[in-house]
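Shown here is a partial selection of chains from the complex, left in place.
Residue numbering begins at 1 within each chain, and the chains themselves are lettered A and B in the order written.
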Amino acid sequence: MEFLVRSENQLPVDTPVERRQELRAGERARALELREAGVLKRLWRVPGRNATVGLYEADDPAALHDALMSLPMAPWLDVHVEALATHPQERAT
Amino acid sequence: MEFLVRSENQLPVDTPVERRQELRAGERARALELREAGVLKRLWRVPGRNATVGLYEADDPAALHDALMSLPMAPWLDVHVEALATHPQERAT
């Protein structure tokens, strides 16, 4: 099933540059793994914000939760998840 | 997977009594079927309101949607669904 995931990054502004870069690199690497595993399907930036909207696929909300918590930035992310239902128009395709 | 479903009944106050009773009877009958099918697991009233909170189980959001739309009152219900993840404490039980 698919989920729309809105995520605001609240890493403090005064986080040391090195720590920040390390977290970002880890985030990119883990996101890539989630893409390859078919969990992260699309990712957009919310313009003007340190925030993203993502389209995820997971077996259930618990699996999605585990995927999101595996991101190195997770402790600083304010995340809202919306479970979506496939629309009949698409099922028919 | 389980869903918390909040539902406000907005059937107009001036609906004829017969029509109202017919809808309520149909609603009860369908809810009973959903209970027996294991889809509707718990149902509470929001005190003071013509509204309910329900705990549902369905394979995915699309199946939940179909179950909710099968209720005779569906056209008058303002529904908000929240997908929940089983807590590890319970998985361990």
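For the reader, a short list of remarks on this structure follows.
One rule holds in what follows: contacts are C-beta pairs under 8 Å (C-beta built on N, C-alpha and C of every residue); 3 or more make two chains touch, one makes a residue touch a chain.
Nothing here was measured: the structure is a model prediction, and the numbers come from that model.
Shown are 2 identical chains; the number of copies across the whole complex in this structure file is 10.
The definition used in the following text is that only the chains that are shown with their structure count from here on.
Fitting chain A to chain B on CA positions gives a rotation angle of 180°, reported to the nearest 5.
We define each chain's centre as the mean of its Cα atoms; on that basis chain A and chain B are separated by 30 Å. Those residues of chain B lying in contact with chain A across their complex are 1, 3, 60-62, 64-65, 81, 83-86, 91.
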